[in-house]
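Worksheet: the structure to be examined is printed underneath.
All protein chains but one are shown in place.
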Amino acid sequence: MPMPRDEHQPVPEEPAPLRVIGTRPPLYGAVDKVTGRAVFGADISLPGLLHGKVLRSPHAHARIVSIDTSRAESYPGVHAVVTARDLPEGAGERFERDNTLAGDKVLYVGHPIAAVAAESPHIAEEALALIDVQYEVLPPVLDVRRAMEADAPLLHEALRTWSLAGQAASPSNVAEHLQHVKGDPERGFAEADVIVERSFTTTMVHQGYIEPHASTALWHPDGSVTVWTCTQGAFPVREHLSSLLHLSMARIRVVPTEIGGGFGGKASSYVDVVAALLARKAGRPAKVVMGRDEVLKATGPTPGTFIRVRMGARRDGRIVAAEAELCYEAGAYPGSSVGSGADTIFACYDIPNARVDGYDVVVNKPRTSSYRAPGATPAVFAVEQVVDELAERLGIDPLEFRLLNCAREGTRRVSGQPYPRVGFAEVLEAARAHPHYRAPLGGPNRGRGIAFGYWGNWAGQSCCTISVNADGTVSLLSGSVDVSGALTGIAMQAAEELGLELEQVQVRVADTASIGYTDVSAGSRTTFGTGLAAIEAACDVIAQMCARAARLWGVPVETVSYDRAAFTTSLDPTKRLSFRELAAQLSATGGPVMGRGNVDGDVLRRGGAPGLHIADVELDPETGKVTVLRYTAVQDVGRAVHPGNVEGQIKGGVAQGIGWALYEGCFYGEDGQLLNPTLLDNKLPTAMDIPEVEPVIVEVPDPVHPYGVRGAGETPIVPVAGAIANALYRITERRMERLPMTPAYILERMGVI
Amino acid sequence: MTVNGRPVSIEVEPDEFLADVLRDRLGLIGTKIGCREGECGACTVLVDGDAILSCIYPALKAEGRSIVTIEGLTREGELDVVQQAFVDAAAAQCGYCTPGFVMVVRALLDRNPHPTEAEIEEALAGNLCRCTGYYQIKEAVQLAVERLGAGGGAP
Partner (left out) sequence: MWRDYLFARSVDEALELLARHEGQARLIAGGTDLVLQCQRGECSAQVLVDVTRIPGMERIDERDGSIILGAGVTHTQAASSALLRLRAPLLSEACRVIGGPQVRNVGTLAGNLVAALPAADASLALVALDGEAEVASREGRRWVPLSEFHAGVGLCRVDPTSEVMTTLRFRSLGSDYRAAHERLARRRVHALPIMNVAAVAAVREGRFADVRIVVAPVAPTPLRLRQCEAFLEGRQATPEVIREAADLAASLVHPRDSLLRGSGEYRRALAGVMVRRALERVAGGEQTGRTWT
């Protein structure tokens, strides 16, 4: 329960204004980062450390006929070579195992097959070349729709499509067909005066975090292991290790280091098990650091997609029916973000009749993973252009059209749940009132587009402990890894609840042996969910300390209350102890005070974060080059615990969205080779490519959180591609049906080439 | 060579790179490696005052030269003007690119204490940041320029 206040405590007459929440203190860890002291994944150093390198498949699809590691094993300086045979029999889920070290097949270029631990990275690389693998090369399938065809090459003989009808009888590359239906779409379309249907294709994109994955493993004489890794979630890594090594969780300690960007891509484990296997076999600690090409080829980019959207509206402006088909690349193993794509695609709108079909399709590419609001960006790129087109055909202003149809509290989603309180209309109204919406464009070949996006924001499970120090400061231990300021937000909530200054709160990130299970820092849940845990721990501390005060004063605990950093009792107005004063007396009154918060946020019906973006772009009609001139991102964040941090998340998300919209992508050749496995060719925006982004924070507090926090980190990327596409339409009068919208593609759409 | 003001003498392999020598041999982990292609700038250090990419800079090139890494900017526990500006402008989110940016900004301001906005953008063009969108980083540079101009902190 997030608000464990004692019912007997009198409610203060005037709630104290917030002192910490809403301010902009320096972020936790900032000094360590600017001085280079912050320890990231590859910075771990241990005596006797060996260096690991991974042998990866050169083929996109092949059967492994044989692996001979003998020459590598006897290479001077090599201490261990591992393959899938070194994994315990039957350990882990089949797909998990196979993606750690390949079993009988390799399914993408870069698929890990074996690993070597040696005295130096150099020697390890040389030894990789001595591992002999015989392959039977098979034809790859690289396009999501081709993979769905009955005669496409199959990745997994045993894969059968799961759908509402149960499991299919014959093998397929379609792992799942999900479907949501609301109302009666056929009847809805029959009522429509205008119907628009379009299909879109988007390319796989990598999250582009600057720090490659790195993991260091050290086995202890008692058979337990410590693993240092840059991860968004130490606990899921522990589970993964436990499952694949057949080791109990009590024998595993995962220590999360600082993480140099994740955006969802470090929520999965790639080299942790390999590091552990190598270290165990070699009898020495082992570190595996991925190279940039390995990161781009063999981690977890976001799916490429094929999306078809059909929507119908009446002349009065009401959308009456909608239909979408989403085909998402899962990569080599099932589990793409098609589910959340299907959830998000119509999320902003109140549509009485709708059907969404989602297909999770395997292809010979790396297994896809989450990238900031997984699955949402392509879906919103598609739907927002169709919505725009409907508005245009009906002669209604695009923002007004969205206001007319937007979801509100109580609106039932296509996937079934009704919305709690969420600021859809508030965001639209704030955008409409913003000067950007009416500002003159100021030149030829310029256009303005808007897009409306939503991300559901996960809650998850979190743990926090707060220990009271004798000098009145507290030590907060967070089960969540810090992602870009979330930890500061958590500490601020604790400080607020405790009535303390932020400087009095010491913060640390725990390892898996030091605190209870905490889900990954992802899904825009960390400030929200672990904040709840911190608040609960703070309330626990206050309750314990109230009991101490009661004991000290010899009064019933129900008469003791805590307000504005002081304990008082209703029985005697002269009795007053500040937090610090009471903290000094804890040892003498019963011992240390330690509060805990362990929260399952998923039981709460929380709402997510809607965002409306306005983009002004200029197109060079001869070269197709797009320049983003001005950008405004309006978002409901519930409550901005640290407004600077929230603004930073919005700007960062928009920057990523611009790269995704205009040029980023993982491009594959026909043989399944990634053509751009380097940063040289997989370009990320630089300081010269991003315009000023103006974030506009709207606060419609989420009622399930004591401070109204929603979570803000993911929504900023969602509407960007759609807003830019809609702006380009104004200039070119062509809908952009492909991502990225490269100069060549735009000219093609215009018929210039 | 001299590293952060101290003379250093070590044996290195002919094909070892400066970044690895700094990190693995000298324990200076503040210099980060993002790509080993010279594309991301995270490994930027100063050699005789010039910003260079240490991940593709053969270590032997540094023979006889003066190297400054991120660790060399802090003096007696005091943050350098650029470092402080990065903290105050909240220019570090995940922080992985931060040392590289701080070094390139330090090199810029050492040579050109009054850069124009265009000059700042050009100077930053060799460093990638995936988290911030660069806005706070540019703000940090402006802040450092202001403070240097006001006499706050010699290079």
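Going in written order, the chains are labelled A and B, and every chain counts its residues from 1.
By our rule, contacts are C-beta pairs under 8 Å (C-beta built on N, C-alpha and C of every residue); 3 or more make two chains touch, one makes a residue touch a chain.
What you see is a predicted model; the values in this text were computed from it and never measured.
J.: Specify the residue from the set B:Gly30, B:Gly72, B:Gly95 or B:Gly126 that touches the hidden chain.
T.: B:Gly126
J.: Of A:Tyr75, A:Phe95, A:Tyr437 or A:Tyr663, which one is in contact with the hidden chain?
T.: Counting the whole complex, the residue in contact with the absent chain is A:Tyr663.
J.: Where does chain A touch the missing chain, residue by residue?
T.: Given the touch definition above, chain A has residues 620, 622-625, 627, 662-663, 667, 669, 675-676, 680-681, 683, 685-686, 688-689, 742-744, 747-748, 752-753 touching the missing chain.
J.: Residues on chain B that touch the omitted chain in the whole complex?
T.: Counting over the whole complex, chain B touches the hidden chain at residues 14-15, 36-39, 41, 44, 50-53, 56-58, 60-61, 63, 104, 107-108, 122-123, 125-127.
One rule holds for everything that comes next: only the chains that are shown with their structure count from here on.
J.: Between chain A and chain B, what's the gap in Å when you average each chain's C-alpha atoms?
T.: Here chain A and chain B have centroids separated by 30 Å.
J.: Quick check: in the complex, which residue numbers of chain A touch chain B?
T.: 24, 26-27, 29-40, 42-43, 45, 207-212, 258-263, 291-292, 483-485, 644-645, 648, 651-652, 654-656, 678-680, 684-688, 690, 692-693
J.: Applying the document's contact rule, which stretches of chain B touch chain A when the two form their complex?
T.: Chain B residues touching chain A: 23-24, 27-37, 39-40, 42, 69-71, 73-74, 79, 83-84, 86-88, 90, 92-99, 102, 121-122, 124-138.
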